[in-house]
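Just one protein chain is left out here, and the rest sit where they should.
Chain naming follows the written order as A, B and C, and within any one chain the residues start at number 1.
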Amino acid sequence: MTSERVITVRAAITEALRQEMRRDSGVILLGEDVAGGAGRDAEGLSEAWGGAFAEYKGLYAEFGADRVLDTPISEMGYLGAAVGAAMTGLRPVAELMFVDFIGVCLDPLMNQAAFAHYMSGGRAKVPLTMITHVGAGVGMAAQHSKMLYSFFTHIPGLKVVAPSTAYHAKGLLTAAIRDDDPVVFCVHKLLLGQSEHVPEDPYEFPIGRARIAREGRDVTLVGAALTTSVCLQAAKALEADGVDAEVVDLLSLAPLDEETVLASVRRTGRAVIVDEGFPRCGLASDVAALIAEHAFDHLDGPVKTITAPPAPVPFSRPLELAFMPSPDRVRAAVLELM
Amino acid sequence: MTSERVITVRAAITEALRQEMRRDSGVILLGEDVAGGAGRDAEGLSEAWGGAFAEYKGLYAEFGADRVLDTPISEMGYLGAAVGAAMTGLRPVAELMFVDFIGVCLDPLMNQAAFAHYMSGGRAKVPLTMITHVGAGVGMAAQHSKMLYSFFTHIPGLKVVAPSTAYHAKGLLTAAIRDDDPVVFCVHKLLLGQSEHVPEDPYEFPIGRARIAREGRDVTLVGAALTTSVCLQAAKALEADGVDAEVVDLLSLAPLDEETVLASVRRTGRAVIVDEGFPRCGLASDVAALIAEHAFDHLDGPVKTITAPPAPVPFSRPLELAFMPSPDRVRAAVLELM
Amino acid sequence: MTAERNTDTSGTPSREQTLGLYATMVLIRAFEQRFANLVLKGTFSGAGHLYIGQEAVAAGVCAALRDGDYVTSTHRGHGHCLAKGVDPNEMMAELFGKATGTCKGKGGSMHIADFRRGMLGANGIVGAGLPIACGAALTAKLTKSGRVAVAFFGDGASNIGAFHESLNLASIWKLPVVFVCENNRYGEATPVEYALAAEHVVDRAPGYRMPGILADGQDVLDVFATAGKAVAHAREGQGPVLIEYETYRYSGHFIGDPARYRSAEEVESFRSRDCVLRCAEYLQAQHGVSSKQLDDIGAEAERRLDEAVSFAERSPAPDLAEIVTDVYSGVRR
Partner (left out) sequence: MTAERNTDTSGTPSREQTLGLYATMVLIRAFEQRFANLVLKGTFSGAGHLYIGQEAVAAGVCAALRDGDYVTSTHRGHGHCLAKGVDPNEMMAELFGKATGTCKGKGGSMHIADFRRGMLGANGIVGAGLPIACGAALTAKLTKSGRVAVAFFGDGASNIGAFHESLNLASIWKLPVVFVCENNRYGEATPVEYALAAEHVVDRAPGYRMPGILADGQDVLDVFATAGKAVAHAREGQGPVLIEYETYRYSGHFIGDPARYRSAEEVESFRSRDCVLRCAEYLQAQHGVSSKQLDDIGAEAERRLDEAVSFAERSPAPDLAEIVTDVYSGVRR
């Protein structure tokens, strides 16, 4: 595979956007500083940022101010506008810089975008994609480090994806933009710089499909976003313990690929769900409950969950690192099951 | 018990507020039309509403405009102000008329109230109570009928209660107002008119404690808010099937009384969780996962969950009624377990 | 039954246009009366917010629009729907929760929407329609469709964040959107003079570098003329406009609200300037329309509603399987 092109998750996101914006003139991008230096083309100061996480560099240069729109700090306004634009024929991609900011703009997503199709008896279409950044590990504390993807998963009508690699980031974002329903694309900040092989041609990774990131016989580790790599590291470490762990990478949180999860647990008889989100009413308990209800007869032991502690994300570096699920915690949980 | 005083949940809420406002001059009430006719005292037109659900009637008359404050339609503004008032020594009770409106004001609750104590290293205190109305059954469709208590339960730092009777409504609201942490008080609209015995003297029902609403040997039914009565009706019907069902009424969703739930399931060996909320990442899966992880060895069968369907709340009456968990669905689920 | 679509979007309406405006107002009032009676009879559940008293605003504004133009509405949206040309049969069926309703019975009064008519939806969330209208206007601007979006909202909504963010966004992006504030003096039981830290909602327009117009919302001619100017301004690419119409809702906030927060004199003072009566007088005085003609319009509205009600009554309830359909569109581009 050495000759294959390897790019980062960040570059994969840029590429998916560029290709879809070329493919369909209805695709627009809006958010805070997705370009930067708005209105300063004359002075040659435009596209100063290309997004707070630099995923949009080059898009303003190629598609211009009509399709790459910097917004004021008005999440309720521009996310609601994205919903209205989607209802009337465009395919907006709106960025919510940090998922934590959903506190100021949940309504357009929940009561409007997610429900419009249903409330209109199937007439409204809201082909909206919201890209947002989730997760801890960057030292930004409680208001900039949450996962919150369980909120979106809870809301009927929303589709929710969380890529774990550059390959899936490009495929899922492409699928999200082409989907006629609102999709929340949750990318973990610590994944942005990670690289792997990504085909140059446009492709979709289907929303609603999980993958087996590693095959194993003894226990099923379920991960999403960053915790997929945590599971893979734990699985590697468990080899020394003589444990052969399978790793399921959810990729789509809604709709959830229940069959892939259940089939794996039915094979292994053991399950540990690893989720960086908060413990209560989160993704881990959602998947654990699915297993406890539909794979119960195949279980050889309790369904274990490993999540963030029941606390806001702390600032202090050692605390923040201990806050996030680690391969050691996963390994310890598995060994308790064996 | 015939001689005992019987009042509605609505009246129990009024009484708890009146007694706490008399007890502590720092307790204030604010929200939209909690009085009504604001500024019209001169014309004798004040307190026209006493709240959209008439739970506050008489409070404006007794405590006046300084302590019963009508607000503009500015949930972000007045809920945020309630947080600031709580940080500086008052004990505000803020009403969010319908929980669905959290879409316009989640931030003051999540990033501010819930996290302030933690982010300040324990220095900030936010003795805020938010009263909000949840649930379907009143024909108000998708934007006025959700539960959403799982959102609050997900957020570390918040306490969340959901009374099922007038007795618990008064005791939990009193406890919430006296608590130094932010508490979300979720009352189901269909409970407001239900009556039972409520002592006249002030009392607290401890936050964090569930109750056994009915004792039984064969299966544990777990309910909250309105579904507690659904479970009790199912339990009654199951007698004819020869099934002796125990009913656990959660009352507090955060902190959760894990011990009461687990002890019951360890006795009965079977569990059905009944929750009017949406299925994904909700309360039902949270409790089911708790059981699957910590009472697994005592389980005689899968942990079943009964929730709302994976859809927004429909308007049409027959659809709305079928949308809500029913005793029949609970009974059927139990019979599958026996 | 709606006003003939206005092409000359400025000045005084022609005789036919005025007759159309009158017919629209009469239809709206008749519709709301029927609705109120049905709710009071307990025919169906749910919140009902009557538009009676404000008919001139919906009629006048929508008459200044073209079919393809967009409208976002509120919890008090029946008038906006009818004026925008939504079918009364489907609307009534929706209120009955029937499968033949505008939204298959899934939306109800607060969510009536008809995308075929540019009616992007009533809304149960105060202020939520403003950003959506900005988005529709953005589509119009980027696709150069020449369309305009109108956001209807109330005096109470002018104090919520979405109002602020929408007006600012529309102004900096020069969006073809007209913000129509129906100042009916109350947000629920709260008087506007208590909740609004300004004399008029339009006093806020300069803070967004936006033209503001204050007009008599009980005079359909005034509404038609001012809306025409604002819509033309937006359509010509000159950016958004904020209009405040001074009006009044005769009934309580919802069906059943005794409205104890206002005096009988106040109600009377507004009723005495009733938009329907004044339009009738105008038609008779200026255009020699006979009372017979006016009665016929009233009778036609009643006939139309008999038809709507029986259509709704005859229609089937949605199949229970519909509970879980239309959650996802399932369609992909």
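Keep in mind that, in the parts below, contacts are C-beta pairs under 8 Å (C-beta built on N, C-alpha and C of every residue); 3 or more make two chains touch, one makes a residue touch a chain.
Nothing here was measured: the structure is a model prediction, and the numbers come from that model.
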Selected residue (touches chain absent from view) among C:R15, C:R116, C:R209 or C:H287: C:R209
Omitted-chain contact residue, chosen from C:L82, C:L196, C:I213 or C:A259: C:L196
Residue, one of C:L65, C:A162, C:V177 or C:A280, that touches the chain absent here: C:A162
Contact footprint on chain B, counting only the chain that is left out: 24, 28, 66-67, 69, 71-72, 74, 76-92, 104, 107-108, 111-112, 116-125, 127, 156-157, 159, 178-181, 255
Residues in chain A touching the chain absent from view: 32-33, 36-40, 43, 45, 48-49, 52, 70-77, 100-101, 103-104, 138-144, 309-312, 314-319, 322-323
Residues from chain C at the interface with the omitted partner, ascending: 159-165, 167-168, 171-172, 194-199, 203-204, 206-210
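The rule is simple: only the chains that are shown with their structure count from here on.
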Most remote chain, CA-based centroid, reference being chain B: C
Interchain centroid distance [CA atoms averaged], chain A/chain B, Å: 31
Length of the line joining the C-alpha centres of chain A and chain C, rounded to whole Å: 40
Residue list for chain B, restricted to those that touch at least two other chains: 76, 100-101, 103-104, 141-143, 310-312, 314
Contacts with two or more other chains, residues of chain C listed in rising order: 103, 105-107, 111, 123-125, 161-162, 327
